[in-house]
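Let me give you the structure first, and then I'll get to my questions.
What you see is the complex with one protein chain gone and the rest in place.
Presenting chain A:
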Amino acid sequence: MDDLIDTKRGLQSASMFIDPHLYEVEMEKIFGRCWLFLTHESAIPNYGDFVTAKMGEDEVLVVRQADGTVKAFLNVCRHRGARVCPVEAGNRRAFVCSYHGWSYAADGSLATVPFEKELYGGKIDRCAHGLKEVAKVDSYRGFLFGNFDPGAISLEDYLGDVRWYLDIWMEASGGVELIGAPARSIVHCNWKAPTENFVGDAYHVGWTHASSLAVSRSMFSPMSGNQRLPPAGAGAQIATRFGHGLGILYDVNPGGQPAQTAEKILAWQATKKGKIAEKYGELKARFYGSHLNGSLFPNVSYLWGTNTFKIWQPRGPSETEVWTWAIAEKDTPEDLKRDIYNGVHGTFGTAGYWEADDNDNMESASLLPTGWQSRKLRLNAQMGIGNDTVMDEMPGVIGQAAIGETSYRGYYRFYDEILKLPSWDAFDLNDEGWKQQLIDADC
(Lines give C-alpha, C1' and ligand atoms only; values in the text may rest on other atoms or scores of the structure.)
Protein backbone atom coordinates (compact mmCIF):
# COMPACT_ATOMS: atom_id res chain seq x y z
CA MET A 1 0.00 0.00 0.00
CA ASP A 2 3.03 2.24 0.48
CA ASP A 3 3.52 2.93 -3.19
CA LEU A 4 -0.18 3.23 -4.00
CA ILE A 5 -0.31 7.02 -3.93
CA ASP A 6 2.66 9.27 -4.65
CA THR A 7 1.49 12.68 -3.45
CA LYS A 8 4.91 14.26 -4.01
CA ARG A 9 4.73 13.55 -7.73
CA GLY A 10 1.00 13.45 -8.35
CA LEU A 11 0.88 9.75 -9.31
CA GLN A 12 -1.40 6.89 -8.35
CA SER A 13 -1.12 3.16 -8.92
CA ALA A 14 -3.60 1.80 -11.49
CA SER A 15 -4.17 -1.14 -9.14
CA MET A 16 -6.27 1.10 -6.88
CA PHE A 17 -9.15 0.57 -9.30
CA ILE A 18 -9.12 -3.22 -9.15
CA ASP A 19 -7.37 -4.61 -6.05
CA PRO A 20 -9.93 -6.63 -4.03
CA HIS A 21 -7.81 -6.47 -0.87
CA LEU A 22 -7.54 -2.69 -1.14
CA TYR A 23 -11.31 -2.53 -1.63
CA GLU A 24 -11.83 -4.27 1.71
CA VAL A 25 -9.44 -1.82 3.35
CA GLU A 26 -11.36 1.07 1.77
CA MET A 27 -14.62 -0.25 3.20
CA GLU A 28 -13.07 -0.37 6.66
CA LYS A 29 -10.91 2.75 6.71
CA ILE A 30 -12.86 5.07 4.40
CA PHE A 31 -16.51 4.03 4.36
CA GLY A 32 -16.25 2.94 8.00
CA ARG A 33 -14.87 6.31 9.15
CA CYS A 34 -15.81 9.12 6.75
CA TRP A 35 -19.05 11.08 6.59
CA LEU A 36 -21.28 9.56 3.92
CA PHE A 37 -24.25 11.22 2.25
CA LEU A 38 -27.64 9.80 3.26
CA THR A 39 -30.38 12.01 1.91
CA HIS A 40 -31.71 15.55 1.89
CA GLU A 41 -33.78 16.71 4.86
CA SER A 42 -36.64 17.62 2.56
CA ALA A 43 -37.15 13.94 1.65
CA ILE A 44 -38.13 13.10 5.24
CA PRO A 45 -39.92 16.13 6.73
CA ASN A 46 -42.33 14.36 9.12
CA TYR A 47 -42.13 11.97 12.06
CA GLY A 48 -41.86 8.43 10.72
CA ASP A 49 -40.73 9.52 7.23
CA PHE A 50 -37.84 7.40 6.08
CA VAL A 51 -35.64 6.59 3.13
CA THR A 52 -33.31 3.70 2.58
CA ALA A 53 -29.76 4.68 1.65
CA LYS A 54 -26.35 3.11 1.18
CA MET A 55 -23.22 3.67 3.25
CA GLY A 56 -20.57 1.79 1.36
CA GLU A 57 -22.22 -1.57 0.71
CA ASP A 58 -24.28 -1.33 3.90
CA GLU A 59 -27.97 -0.57 3.52
CA VAL A 60 -29.34 1.85 6.05
CA LEU A 61 -32.74 3.13 7.08
CA VAL A 62 -32.80 6.89 7.68
CA VAL A 63 -35.75 7.82 9.85
CA ARG A 64 -37.20 11.12 11.10
CA GLN A 65 -37.76 10.82 14.85
CA ALA A 66 -40.63 12.11 16.98
CA ASP A 67 -38.39 14.91 18.33
CA GLY A 68 -37.47 16.04 14.82
CA THR A 69 -33.96 14.58 14.83
CA VAL A 70 -32.84 11.94 12.35
CA LYS A 71 -31.43 8.51 13.13
CA ALA A 72 -30.00 5.92 10.80
CA PHE A 73 -29.87 2.15 11.30
CA LEU A 74 -28.52 -0.83 9.43
CA ASN A 75 -31.46 -2.19 7.45
CA VAL A 76 -30.71 -5.63 8.88
CA CYS A 77 -32.95 -7.61 11.19
CA ARG A 78 -31.29 -8.52 14.48
CA HIS A 79 -32.85 -11.99 14.45
CA ARG A 80 -31.49 -13.81 11.41
CA GLY A 81 -30.26 -10.84 9.41
CA ALA A 82 -32.98 -10.43 6.78
CA ARG A 83 -33.68 -7.03 5.20
CA VAL A 84 -36.11 -5.11 7.38
CA CYS A 85 -37.43 -2.58 4.87
CA PRO A 86 -37.70 -3.42 1.16
CA VAL A 87 -38.84 0.00 -0.12
CA GLU A 88 -36.95 3.21 -0.79
CA ALA A 89 -39.10 5.77 0.98
CA GLY A 90 -42.27 6.09 3.01
CA ASN A 91 -43.73 6.78 6.42
CA ARG A 92 -43.79 4.13 9.12
CA ARG A 93 -44.17 4.06 12.88
CA ALA A 94 -42.88 0.50 12.89
CA PHE A 95 -40.79 -1.63 10.56
CA VAL A 96 -41.74 -5.29 10.40
CA CYS A 97 -39.29 -7.88 9.15
CA SER A 98 -40.88 -10.17 6.59
CA TYR A 99 -38.97 -13.28 7.74
CA HIS A 100 -40.43 -14.01 11.20
CA GLY A 101 -42.19 -10.76 11.95
CA TRP A 102 -39.98 -9.01 14.49
CA SER A 103 -40.93 -5.36 14.48
CA TYR A 104 -38.90 -2.28 15.22
CA ALA A 105 -40.09 1.17 16.28
CA ALA A 106 -39.06 4.33 14.41
CA ASP A 107 -36.30 4.80 16.98
CA GLY A 108 -34.86 1.41 16.07
CA SER A 109 -35.85 -0.37 19.28
CA LEU A 110 -37.16 -3.91 19.06
CA ALA A 111 -40.90 -3.46 19.60
CA THR A 112 -42.53 -6.86 19.22
CA VAL A 113 -41.45 -10.47 18.79
CA PRO A 114 -44.21 -12.84 17.63
CA PHE A 115 -45.07 -15.40 20.37
CA GLU A 116 -42.32 -13.96 22.53
CA LYS A 117 -43.62 -15.45 25.77
CA GLU A 118 -44.47 -18.86 24.36
CA LEU A 119 -41.33 -19.38 22.31
CA TYR A 120 -38.61 -17.45 24.12
CA GLY A 121 -39.97 -17.78 27.62
CA GLY A 122 -38.73 -14.30 28.49
CA LYS A 123 -35.17 -15.14 27.54
CA ILE A 124 -34.70 -12.70 24.69
CA ASP A 125 -32.99 -9.46 25.67
CA ARG A 126 -35.01 -6.92 23.70
CA CYS A 127 -32.76 -4.00 24.58
CA ALA A 128 -29.80 -5.74 23.01
CA HIS A 129 -31.68 -6.42 19.77
CA GLY A 130 -32.65 -3.00 18.47
CA LEU A 131 -31.58 -2.12 14.95
CA LYS A 132 -27.87 -1.33 14.86
CA GLU A 133 -27.64 2.45 14.91
CA VAL A 134 -25.24 4.47 12.76
CA ALA A 135 -22.98 6.19 15.29
CA LYS A 136 -23.38 9.74 14.00
CA VAL A 137 -25.89 11.54 11.82
CA ASP A 138 -25.63 15.22 11.10
CA SER A 139 -26.89 17.71 8.59
CA TYR A 140 -25.14 20.43 6.64
CA ARG A 141 -27.47 22.97 5.02
CA GLY A 142 -30.14 20.31 4.65
CA PHE A 143 -27.81 17.57 3.39
CA LEU A 144 -27.80 14.63 5.81
CA PHE A 145 -24.67 12.58 6.35
CA GLY A 146 -23.93 9.56 8.50
CA ASN A 147 -20.74 8.19 10.04
CA PHE A 148 -20.18 4.68 11.40
CA ASP A 149 -17.26 5.79 13.58
CA PRO A 150 -18.27 7.16 17.02
CA GLY A 151 -14.82 8.74 17.30
CA ALA A 152 -15.03 10.64 14.00
CA ILE A 153 -14.51 14.39 13.83
CA SER A 154 -17.66 16.48 13.36
CA LEU A 155 -19.30 16.83 9.96
CA GLU A 156 -18.52 20.54 9.99
CA ASP A 157 -14.83 19.91 10.62
CA TYR A 158 -14.82 17.14 8.05
CA LEU A 159 -16.22 19.39 5.35
CA GLY A 160 -13.72 22.01 6.48
CA ASP A 161 -12.56 24.49 3.85
CA VAL A 162 -14.96 23.22 1.24
CA ARG A 163 -17.87 24.65 3.24
CA TRP A 164 -16.95 28.11 1.95
CA TYR A 165 -17.57 26.84 -1.59
CA LEU A 166 -20.59 24.70 -0.76
CA ASP A 167 -22.17 27.69 0.90
CA ILE A 168 -22.25 29.49 -2.43
CA TRP A 169 -24.94 27.18 -3.73
CA MET A 170 -26.23 25.67 -0.50
CA GLU A 171 -26.65 28.93 1.41
CA ALA A 172 -26.07 32.16 -0.56
CA SER A 173 -28.47 30.91 -3.22
CA GLY A 174 -31.20 30.98 -0.58
CA GLY A 175 -30.97 27.21 -0.12
CA VAL A 176 -31.43 24.26 -2.45
CA GLU A 177 -33.37 21.03 -2.63
CA LEU A 178 -32.91 17.76 -4.46
CA ILE A 179 -35.88 17.25 -6.74
CA GLY A 180 -37.79 14.00 -6.41
CA ALA A 181 -36.50 10.46 -6.26
CA PRO A 182 -33.06 9.59 -7.65
CA ALA A 183 -32.38 7.91 -10.99
CA ARG A 184 -30.45 4.69 -10.38
CA SER A 185 -28.20 2.65 -12.64
CA ILE A 186 -25.18 0.37 -12.57
CA VAL A 187 -21.84 1.34 -14.06
CA HIS A 188 -19.10 -1.26 -14.33
CA CYS A 189 -16.36 0.84 -12.82
CA ASN A 190 -14.55 1.42 -9.56
CA TRP A 191 -16.26 4.00 -7.35
CA LYS A 192 -13.25 6.32 -7.44
CA ALA A 193 -13.15 6.59 -11.23
CA PRO A 194 -16.21 8.83 -11.56
CA THR A 195 -15.56 10.61 -8.25
CA GLU A 196 -12.06 11.69 -9.32
CA ASN A 197 -13.46 12.81 -12.67
CA PHE A 198 -16.00 15.12 -11.04
CA VAL A 199 -13.55 16.40 -8.45
CA GLY A 200 -11.48 18.17 -10.99
CA ASP A 201 -11.48 17.07 -14.60
CA ALA A 202 -12.25 20.00 -16.84
CA TYR A 203 -9.69 18.56 -19.27
CA HIS A 204 -11.91 15.79 -20.64
CA VAL A 205 -14.94 17.97 -21.27
CA GLY A 206 -14.02 19.24 -24.74
CA TRP A 207 -12.88 15.82 -25.95
CA THR A 208 -14.91 13.09 -24.22
CA HIS A 209 -18.06 15.17 -24.61
CA ALA A 210 -17.23 16.58 -28.06
CA SER A 211 -20.42 15.25 -29.63
CA SER A 212 -22.65 16.21 -26.71
CA LEU A 213 -21.23 19.73 -26.71
CA ALA A 214 -21.67 20.01 -30.45
CA VAL A 215 -25.37 19.19 -30.38
CA SER A 216 -26.37 20.82 -27.08
CA ARG A 217 -26.06 24.45 -28.23
CA SER A 218 -24.91 25.43 -24.76
CA MET A 219 -22.45 28.00 -23.45
CA PHE A 220 -19.85 25.20 -23.28
CA SER A 221 -20.36 24.19 -26.91
CA PRO A 222 -17.35 26.14 -28.28
CA MET A 223 -15.10 23.68 -26.36
CA SER A 224 -16.39 20.80 -28.52
CA GLY A 225 -13.64 18.69 -30.02
CA ASN A 226 -10.98 20.71 -28.13
CA GLN A 227 -11.39 23.52 -30.63
CA ARG A 228 -10.84 26.03 -27.91
CA LEU A 229 -9.36 26.23 -24.44
CA PRO A 230 -11.09 28.36 -21.86
CA PRO A 231 -9.21 31.71 -21.90
CA ALA A 232 -6.54 32.47 -19.27
CA GLY A 233 -8.11 33.36 -15.95
CA ALA A 234 -11.33 31.58 -16.87
CA GLY A 235 -11.38 29.40 -13.79
CA ALA A 236 -9.63 27.74 -10.88
CA GLN A 237 -9.29 24.39 -9.12
CA ILE A 238 -9.42 23.90 -5.41
CA ALA A 239 -8.13 21.09 -3.18
CA THR A 240 -9.00 20.85 0.50
CA ARG A 241 -7.71 18.87 3.43
CA PHE A 242 -10.22 16.03 3.45
CA GLY A 243 -9.98 15.37 -0.25
CA HIS A 244 -13.03 17.40 -1.20
CA GLY A 245 -12.23 19.46 -4.26
CA LEU A 246 -13.76 21.40 -7.07
CA GLY A 247 -13.19 23.24 -10.29
CA ILE A 248 -14.70 26.59 -11.22
CA LEU A 249 -15.45 28.07 -14.62
CA TYR A 250 -16.18 31.72 -14.00
CA ASP A 251 -19.42 33.38 -15.06
CA VAL A 252 -20.86 30.49 -17.07
CA ASN A 253 -23.17 28.92 -14.50
CA PRO A 254 -25.68 27.20 -16.77
CA GLY A 255 -22.89 26.27 -19.21
CA GLY A 256 -24.03 22.70 -19.69
CA GLN A 257 -27.75 23.46 -19.96
CA PRO A 258 -29.41 23.77 -23.36
CA ALA A 259 -29.44 27.38 -24.62
CA GLN A 260 -33.12 28.03 -23.85
CA THR A 261 -32.90 26.81 -20.26
CA ALA A 262 -29.59 28.60 -19.79
CA GLU A 263 -31.15 31.89 -20.81
CA LYS A 264 -33.92 31.45 -18.25
CA ILE A 265 -31.45 30.53 -15.51
CA LEU A 266 -29.31 33.57 -16.27
CA ALA A 267 -32.36 35.85 -16.08
CA TRP A 268 -33.42 34.20 -12.81
CA GLN A 269 -29.97 34.50 -11.26
CA ALA A 270 -29.72 38.14 -12.32
CA THR A 271 -32.65 38.88 -10.03
CA LYS A 272 -30.76 37.40 -7.06
CA LYS A 273 -27.13 38.33 -7.63
CA GLY A 274 -27.30 41.88 -6.23
CA LYS A 275 -28.66 40.70 -2.90
CA ILE A 276 -26.13 37.88 -2.73
CA ALA A 277 -23.28 40.34 -3.35
CA GLU A 278 -24.60 42.60 -0.59
CA LYS A 279 -24.87 39.82 1.94
CA TYR A 280 -21.99 37.50 1.01
CA GLY A 281 -19.61 39.71 -0.99
CA GLU A 282 -18.78 40.13 -4.68
CA LEU A 283 -16.63 37.01 -4.91
CA LYS A 284 -19.35 34.65 -3.72
CA ALA A 285 -21.86 36.39 -5.95
CA ARG A 286 -19.52 35.79 -8.88
CA PHE A 287 -19.10 32.14 -7.94
CA TYR A 288 -22.88 31.79 -7.64
CA GLY A 289 -23.01 32.73 -11.31
CA SER A 290 -20.15 30.34 -12.17
CA HIS A 291 -20.09 26.66 -13.03
CA LEU A 292 -18.72 24.44 -10.28
CA ASN A 293 -17.81 20.78 -10.61
CA GLY A 294 -16.87 19.00 -7.43
CA SER A 295 -16.71 15.89 -5.30
CA LEU A 296 -16.99 15.43 -1.56
CA PHE A 297 -14.74 12.68 -0.29
CA PRO A 298 -15.33 9.82 -0.61
CA ASN A 299 -18.16 9.42 -3.15
CA VAL A 300 -20.46 12.40 -3.68
CA SER A 301 -20.27 14.54 -6.81
CA TYR A 302 -22.08 17.68 -7.87
CA LEU A 303 -22.28 20.19 -10.66
CA TRP A 304 -23.52 23.63 -9.73
CA GLY A 305 -24.85 25.10 -12.98
CA THR A 306 -25.56 21.77 -14.57
CA ASN A 307 -27.39 21.19 -11.27
CA THR A 308 -26.50 17.55 -10.91
CA PHE A 309 -26.06 15.75 -7.60
CA LYS A 310 -24.66 12.23 -7.63
CA ILE A 311 -23.59 9.54 -5.30
CA TRP A 312 -21.35 6.69 -6.48
CA GLN A 313 -22.14 3.64 -4.37
CA PRO A 314 -19.49 0.93 -4.37
CA ARG A 315 -20.60 -2.63 -5.17
CA GLY A 316 -17.26 -4.39 -5.18
CA PRO A 317 -14.09 -3.01 -6.78
CA SER A 318 -15.47 -3.15 -10.32
CA GLU A 319 -19.08 -2.08 -9.98
CA THR A 320 -20.75 1.15 -8.90
CA GLU A 321 -24.36 2.10 -8.51
CA VAL A 322 -25.01 5.72 -9.37
CA TRP A 323 -27.87 7.74 -7.91
CA THR A 324 -28.62 11.03 -9.64
CA TRP A 325 -30.77 13.96 -8.53
CA ALA A 326 -31.40 17.40 -9.92
CA ILE A 327 -30.52 20.30 -7.62
CA ALA A 328 -32.73 23.38 -7.63
CA GLU A 329 -32.77 26.57 -5.63
CA LYS A 330 -35.79 26.29 -3.35
CA ASP A 331 -37.34 29.51 -4.62
CA THR A 332 -36.99 28.65 -8.32
CA PRO A 333 -40.30 29.10 -10.19
CA GLU A 334 -41.92 25.70 -10.85
CA ASP A 335 -41.64 25.81 -14.65
CA LEU A 336 -37.94 26.64 -14.50
CA LYS A 337 -37.45 23.88 -11.92
CA ARG A 338 -38.93 21.46 -14.41
CA ASP A 339 -36.63 22.70 -17.20
CA ILE A 340 -33.63 22.25 -14.92
CA TYR A 341 -34.83 18.79 -13.94
CA ASN A 342 -35.15 17.80 -17.61
CA GLY A 343 -31.77 19.32 -18.35
CA VAL A 344 -30.14 17.25 -15.59
CA HIS A 345 -31.77 13.93 -16.47
CA GLY A 346 -31.22 14.53 -20.19
CA THR A 347 -27.47 15.08 -19.66
CA PHE A 348 -26.44 13.20 -16.52
CA GLY A 349 -29.39 10.90 -15.75
CA THR A 350 -29.67 7.25 -16.76
CA ALA A 351 -30.38 8.28 -20.36
CA GLY A 352 -28.19 11.36 -20.19
CA TYR A 353 -25.85 11.52 -23.12
CA TRP A 354 -23.07 13.18 -21.15
CA GLU A 355 -23.34 10.33 -18.66
CA ALA A 356 -22.96 7.73 -21.41
CA ASP A 357 -19.96 9.60 -22.86
CA ASP A 358 -18.27 9.23 -19.46
CA ASN A 359 -19.19 5.57 -18.90
CA ASP A 360 -16.65 4.10 -21.31
CA ASN A 361 -13.71 5.99 -19.84
CA MET A 362 -14.60 5.06 -16.29
CA GLU A 363 -15.27 1.44 -17.15
CA SER A 364 -12.11 0.88 -19.16
CA ALA A 365 -9.88 2.68 -16.64
CA SER A 366 -11.37 0.41 -13.99
CA LEU A 367 -11.26 -2.82 -15.94
CA LEU A 368 -7.91 -2.78 -17.73
CA PRO A 369 -5.84 -3.03 -14.53
CA THR A 370 -7.02 -6.66 -14.26
CA GLY A 371 -4.01 -7.11 -16.54
CA TRP A 372 -0.98 -7.98 -14.46
CA GLN A 373 1.25 -5.54 -16.33
CA SER A 374 -1.38 -2.80 -16.69
CA ARG A 375 -1.92 -2.91 -12.96
CA LYS A 376 1.67 -1.87 -12.36
CA LEU A 377 1.30 1.36 -14.34
CA ARG A 378 1.16 4.71 -12.58
CA LEU A 379 -1.71 7.04 -13.36
CA ASN A 380 -0.70 10.62 -14.00
CA ALA A 381 -2.36 13.61 -12.31
CA GLN A 382 0.48 16.09 -12.80
CA MET A 383 -1.22 18.81 -14.79
CA GLY A 384 -0.38 22.15 -13.20
CA ILE A 385 1.83 20.53 -10.56
CA GLY A 386 4.25 22.99 -8.97
CA ASN A 387 1.91 25.92 -9.54
CA ASP A 388 -0.48 25.20 -6.69
CA THR A 389 -0.70 27.95 -4.14
CA VAL A 390 -2.74 29.50 -1.35
CA MET A 391 -4.75 32.70 -1.70
CA ASP A 392 -6.15 35.10 0.88
CA GLU A 393 -9.67 35.26 -0.43
CA MET A 394 -10.22 31.58 -1.30
CA PRO A 395 -9.76 28.73 1.20
CA GLY A 396 -7.85 25.57 0.30
CA VAL A 397 -4.98 25.02 -2.10
CA ILE A 398 -5.61 26.68 -5.42
CA GLY A 399 -4.59 25.85 -8.96
CA GLN A 400 -5.04 29.07 -10.87
CA ALA A 401 -6.21 27.71 -14.19
CA ALA A 402 -9.54 26.50 -15.49
CA ILE A 403 -7.98 23.19 -16.47
CA GLY A 404 -5.57 21.31 -14.25
CA GLU A 405 -5.35 18.39 -11.85
CA THR A 406 -4.94 20.15 -8.50
CA SER A 407 -8.07 18.65 -7.00
CA TYR A 408 -7.19 15.14 -8.21
CA ARG A 409 -3.96 15.51 -6.23
CA GLY A 410 -5.84 16.81 -3.21
CA TYR A 411 -8.37 13.98 -3.40
CA TYR A 412 -5.71 11.26 -3.46
CA ARG A 413 -3.54 13.01 -0.87
CA PHE A 414 -6.32 12.54 1.65
CA TYR A 415 -7.21 9.08 0.34
CA ASP A 416 -3.67 8.06 1.21
CA GLU A 417 -3.81 9.79 4.59
CA ILE A 418 -7.06 8.19 5.73
CA LEU A 419 -5.98 4.72 4.60
CA LYS A 420 -2.89 5.08 6.80
CA LEU A 421 -4.60 6.84 9.72
CA PRO A 422 -4.83 4.48 12.71
CA SER A 423 -7.87 6.31 14.14
CA TRP A 424 -9.45 9.76 14.26
CA ASP A 425 -7.80 10.21 17.67
CA ALA A 426 -4.47 10.31 15.91
CA PHE A 427 -5.66 13.12 13.64
CA ASP A 428 -4.53 16.70 14.20
CA LEU A 429 -7.13 19.11 12.85
CA ASN A 430 -4.81 22.09 13.22
CA ASP A 431 -1.97 20.61 11.22
CA GLU A 432 -1.63 22.66 8.04
CA GLY A 433 1.15 20.49 6.63
CA TRP A 434 -1.16 19.06 3.98
CA LYS A 435 -1.08 22.37 2.09
CA GLN A 436 2.69 22.32 1.83
CA GLN A 437 2.56 18.72 0.62
CA LEU A 438 0.46 19.82 -2.36
CA ILE A 439 2.35 23.05 -2.97
CA ASP A 440 5.74 21.30 -2.87
CA ALA A 441 4.64 18.52 -5.20
CA ASP A 442 6.55 18.31 -8.47
CA CYS A 443 7.23 15.78 -11.21
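Here, contacts are C-beta pairs under 8 Å (C-beta built on N, C-alpha and C of every residue); 3 or more make two chains touch, one makes a residue touch a chain; residues count from 1.
Please note the rule applied: contacts and distances are computed from a predicted model.
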The chain dropped from view, which UniProt name applies: "Naphthalene 1,2-dioxygenase", "Succinate dehydrogenase, cytochrome b556 subunit", "RimK family alpha-L-glutamate ligase" or "Fe-S cluster assembly protein SufD"?
-> "Naphthalene 1,2-dioxygenase"
Contact residue for the chain not shown (choose from A:T208, A:N380 or A:Q437) | A:T208
Identified contact with the non-displayed chain, of A:T350, A:Q382, A:Q400 or A:Q437 | A:T350
Residue, one of A:D6, A:D138 or A:E321, that touches the chain absent here | A:E321
Among A:S109, A:S139 or A:S185, which residue is in contact with the omitted chain in the full complex?
-> A:S185
Full-complex contact with the absent chain, from A:A89, A:L266 or A:L377 | A:A89
In the whole complex, what residues of chain A lie against the chain that is missing from view?
-> 43, 46, 48-49, 86-92, 179-188, 208, 210-212, 214-216, 224-225, 258, 321, 338, 341-342, 345-346, 349-353, 355-357, 359-360, 363
